[in-house]
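Rather than the whole complex, this shows some of its chains in their spots.
As written, the chain order gives the labels A, B and C, with residue 1 at the start of each chain.
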């Protein structure tokens, strides 16, 4: 990401950088089949997390943070490109699990 | 915008001026692909923000303000023209992230 | 409107008189394209506003009032004619912004 620029997701959204297939195998032992389709969840790393969502007047914080390796559903994401790299903006709801 | 006229979005809505593609590259380093379709989020600048939305009797203020550079989803926006320029009126929910 | 008759919108509804295209340009500087379709928002003036909507036992008042110039979405409106003139009855939710 450009040095002087920062992306701050709104509410309960997170900015996620998908992990490339070769990294998936070696780093974590998890293999999500290469036949990637819309319905398959994918692996990524949280690059930035929003402050949380206000529910009944109280801020409900996110349970993921920057640096977390996550498995996320590709349903309902928004895709952006920053300096040629692809990122996803998704709601915390779309994150299925954290890999630790 | 005309000098003597002011547009005040209602509730949790914001008035956003889309940023033209040439400005996207130089200003912020973010490139959202030129193949703009309905599903792709877009960049813009908040020109006016509503007072917020009343939830259970309490006013829930917006987390974006005039001047914020934002990435917004194009789902569910309303488009208006002011003096020939195009603007979007959208709910804060459609704003994915702030660029700072 | 006939002298001896008054229309009182129910709940969070407002009665809006659309502004004719010629008035749009001169009065406010806003031009909403003439190619008016269902999806385009339109300009109008609030002629009457309901008392508000009861939410969890409390009356939530409207934030627009009689005389307000507004931009409204044409989604979900009801159309009536009074003495040959056309009016819209819509929920406050359909009002996008106030022009001041």
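One rule holds for everything that comes next: contacts are C-beta pairs under 8 Å (C-beta built on N, C-alpha and C of every residue); 3 or more make two chains touch, one makes a residue touch a chain.
Keep in mind that this is a model prediction, so the values were computed, not measured.
Visitor: In total, how many chains does the complex have, if 3 are shown?
Guide: 7
Note that only the chains that are shown with their structure count from here on.
Visitor: Drawing the touching chains as a network, do you get a line, a ring, a star, a complete graph or other?
Guide: Drawn as a graph, the chains make an open path, so a line.
Visitor: Can you check how far apart chain A and chain B are, centre to centre, with Cα atoms defining each centre and the answer in Å?
Guide: Chain centres of chain A and chain B, defined by C-alpha means, are spaced 23 Å apart.
Visitor: Averaging only over C-alpha atoms, locate the centres of chain A and chain C and give their separation in whole Å.
Guide: So the centre of chain A lies 42 Å away from the centre of chain C.
Visitor: Mind pulling the chain B residues that touch 2 or more other chains?
Guide: 56
Visitor: For the complex, which residues does chain B have touching chain A?
Guide: 28-33, 40-41, 55-56, 58, 60, 63-64, 71, 73, 92, 95-100
Visitor: For chain A, which residues count as touching chain B in their complex?
Guide: The contact residues of chain A facing chain B are 1-2, 4-11, 13, 15, 48, 50-51, 54, 56-57, 78-84, 89.
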